[in-house]
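Everything on this sheet refers to the single structure shown next.
Complex shown without one protein chain; remaining protein chains in place.
Per-chain numbering from 1; labels A and B assigned in written order.
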Amino acid sequence: MPKDSGIGASIKRREDVRFLTGAGNYTDDINVAGQTYAYFLRSTVAHGKIVSVDTAAASKMPGVLRIFTGADFEAVGGLPCGWQITSRNGEVMKEPRHPILASGKVRHVGDPIAAVVAKSLAEARDAAEAIGVEIEELPAVVDMRAAISGAAPAVHDEAPDNLCYDWGFVEENREAVDAAIKSAHHVTTLELTNNRLVANPMEPRVAIGDFNRASGDSTLYTTSQNPHVIRLLMGAFVLGIPEHKLRVIAPDVGGGFGTKIFHYAEEAFCTFAAKALNKPVKWTADRSEAFITDAHGRDHVTKIELALDKDGKFLAIRTATLANMGAYLSTFAPSVPTWLHGTLMAGTYTTPLIYCNVKAVFTNTVPVDAYRGAGRPEATFQLERVIDKAAREMGIDPVEIRRRNFIPADAFPYQTPVAVAYDTGDYHATMDKLVEIADFAGFEARRAESAKRGKLRGLGLSSYIEACGIAPSNLVGQLGARAGLYESATVRVNAAGGIVVMTGSHSHGQGHETTFPQVIAEMFGCPEANVEIVHGDTGRGPMGMGTYGSRSIAVGGAAMVRAAEKIIAKAKRIASHLMEAAVEDVEFANGVFSVAGTDKKVDFGSVALAAYVPHNYPLESIEPGLEETAFYDPSNFTYPAGAYAAEVEVDPETGAVTLLAFSAADDFGNVINPMIVTGQVHGGIAQGIGQALLESAVYDANGQLLTGSYMDYAMPRADDLPMYAVDHSCQTPCTHNPLGVKGCGEAGAIGSPPALVNAVLDALNAGGIGVEHIDMPLSPSRVWAAIQSAK
Amino acid sequence: MTKISMKVNGEAVSGEVEGRTLLVQFLRDHLGLTGTHVGCDTGQCGACVVHVDGESVKACNMLAAAADGAEVMTIEGMAAPDGTLSVIQAAFQEHHGLQCGFCTPGMVMSAADLLNRNANPSEAEVRAYLEGNICRCTGYHNIVKAILAAAATLRGEAVAAE
Partner (left out) sequence: MYAFDYQKAGSVSDALAALKAEDAQPISGGQTLIPTLKARLAAPSALIDLSGIAEMKGIEVAGGMVKIGGAVTHQSVADHAGVKAAIPALAQLAAHIGDPAVRHKGTIGGSVANNDPSACYPSACLGLGATIHSSAGDMAADEFFQGMFATALDAGQIVTGVSFPIPEKAAYMKFVQPASRFALVGVFVSKGAGGVRVAVTGASESGVFRWTAAEDALAGNFSPDSVPPAPAADGMIGDIHGSPEYRAHLVAVMTKRAVKAC
């Protein structure tokens, strides 16, 4: 019988009612009295020297309050980077200044040159068109190999070779890896691209700056996954506003997928301009602007070599990756191809020797940073592609080759050769489940049926591992992180028993307002309806780190549990007084405190009331009130893992790929709300399918984005996708967080792309068309071209 | 400036608009009906879908003045006056057909338009009808399920609980 309350119940989401009735409160829905509108004049060339910006005539146009240029921001900080990587030679990465408005040069199409603030958006835009800009266009560099060739123009003078860093991991393993590859029975080599993507949350970014001259307080409303981080970065590093004078509010946010983690120039601009003009300033991106300003994702070019013995056991892996940083370092960009990527190269396997080299490259393109999965999809894609290729070369079944190399279930905790230690997992179990739910046994019959219709059917799989809830802070600090990676929660029990949880985790689709109360309900033995979640407002909760990297329940949820445990401990002491019993004899279950072996009991509500109306109360030993805060800094990542399969049909005449079925068997440890977890997997899978079959951000050689709207950037639509079979019954609970949970937000996007590509290649090869690799997205034209070249 | 009048969610409204004012701007900025969203500028995403004279229309791709005299229905008009969710809205909640909620108003309006035209759509027909509504969160699985379930409920069939 499924539970209908507490942990493990598929409770319907309470937030749905407002979203379904048009009562959501997204940032663009907010209008501050007297607000003005910002419009950014952006570079239309990818690289150029700003010769002059003449705002004189434009400033006199109707409605214009002021036009800002780069000169206005020379005294404030640039946008900070939150992670410093150290190169193999011991030098720290190149970290060029990222000004709020371009200064001296423009470095990508979309780089803001000037910003007009006017009484209406139309007036702001009219004036922006009247600004006289003279730019001396410079040759642009777009291709990463060209960028570091020594013959390319420099994006930044500080990095004449366009190299941000050259990272080796694990450097001490390098010679052993080289030797193992040299002497191996078989080496499979694959060169591949992890295509550049645009995150495309359906809500474009918005920022509203407001300033109260009487109090000196600034408020920023913004579409952020982590308002506290924006307050810290913008306040401390850009504008110099102390945190107590700056409130950042991220209300309902229409999806993030990573791209709303980062601190963007428009946020700092609106905050700065609101103070300068003493008027609220609002900026709303349109989608075209989002394409050229939101940080993009992925964009790696990799060569991977896998050494195997004669039985198909993995001996060593060596990779060389070029990672595009774009024109500036976005907030967490340097960490993505390094610590979020190299550490995952063991995958679910026992490969003893691994070495990764990553060169991060500046180009005249939009900055690239974390996008759903961030580094982990890139790792999984290489690994699962090269394994499939090795299986084909060695004539081993793709399931079998993986099974031969899985870390066995009894080997946990398992120390990988790439720094991380997996706490729990059972990769054979998820593979077993996958083989069952994807009906591998019936596949050949289905393949034969497709063949009768002239179609090539293929089955592809992947086995992924993810590292979620990046931590602990002191370790990541040594690795270059400039932020803590804890989470906070305050649990406030009100006098009448109602509970408010203020969490640093931000919900922008994940359903925290529903799931977090399930945990409290389980702990306190109360209905979920008694619990309210407050998030997304630095003015209403303790310092938090926000939502990214599938960390909310594993880190934010754990902080809430810690705070709730403090509440229970204090409440027990109050109850012991009320029941005149020793505190060690007080038990708490189902919302009632009792004394073992007696009929004495007092309910939770009475204890809460006593805490706030402390008449019969030991004031000398216990403070009144019932409110506790906890900061939780995990001792390790969590490691969800699973196995995915895609079944496709290829039309050999057109190259069109039809996805017929997609199956996912995941291990997320304990699950709070299975309905929501399943939904998270669905969404991740769709984004992974999008990457594999449809999506790609493409620049021409001059740095113009050719896919700058939904007319050319192919978003997955309902009729591109099938129903998914999703299972998370394999559960090896996390051993180091109090809920035994692992992250589930990114898994779908990590495990799915290689399964898709493997499936298409299986279809082609089984159909007698020898194709070793096709770069994503596997669009009809690319698949057709691959078929032609194989003929 | 042109004076326009229309019925929005059954209520007579009027306002002064420029020729270039879009219907979505009129709804959001003039009437404060912010449930209708803007997710793109090329008419693809469908976050702005409303009904004009009983048919789904992209409110970001129609001039407000062109809707003069029309009957417009937005997401705010879908639930009963006492707040009870419509069958489609309730099905979206029951089947977890939304996550961030941004595309949801357009999805609900397109779903309602589909079910007005076709009381018994197949899964493929539902997917085809959502061609102009992009969701980035759900992978569509639960949206499609919700619409099929709502159709069954509206036909008076029992729907298995989730």
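Quick note on the criterion: a contact is a pair of C-beta atoms (placed from the backbone, for glycine too) under 8 Å apart; a residue touches a chain by one contact, two chains touch by 3 or more.
Note that the coordinates shown come from a computational prediction; the quantities given were computed from them, not determined experimentally.
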Which of B:L27, B:L63 or B:L115 contacts the chain that the document leaves out: B:L63
Residue of B:M6, B:L33 or B:V49 in touch with the missing chain, whole complex considered: B:V49
Contact set of chain A toward the excluded chain (per top definition): 122, 125, 129, 286, 288, 653-656, 694, 696, 698, 706-707, 710-715, 779-781, 784-785
Touch list for chain B against the chain that is not drawn: 2, 18-20, 22, 41-44, 46, 49, 52, 55-58, 60-63, 65-66, 68, 110, 113-114, 129, 131-133
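Quick note on the criterion: only the chains that are shown with their structure count from here on.
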Chain centre separation (chain A, chain B; CA means) in Å: 29
Residue ranges of chain A in contact with chain B within the complex: 10, 12-13, 15-24, 26, 28-29, 122, 200-204, 252-255, 257, 286-288, 508-511, 675-676, 678-679, 682-687, 709-711, 715-719, 721, 723-724, 748
Complex interface listing, chain B residues touching chain A: 20, 28, 33-42, 44-45, 47, 74-76, 78-79, 83, 85, 89, 92-94, 96, 98-105, 108, 123-124, 126-128, 130-131, 133-145, 162
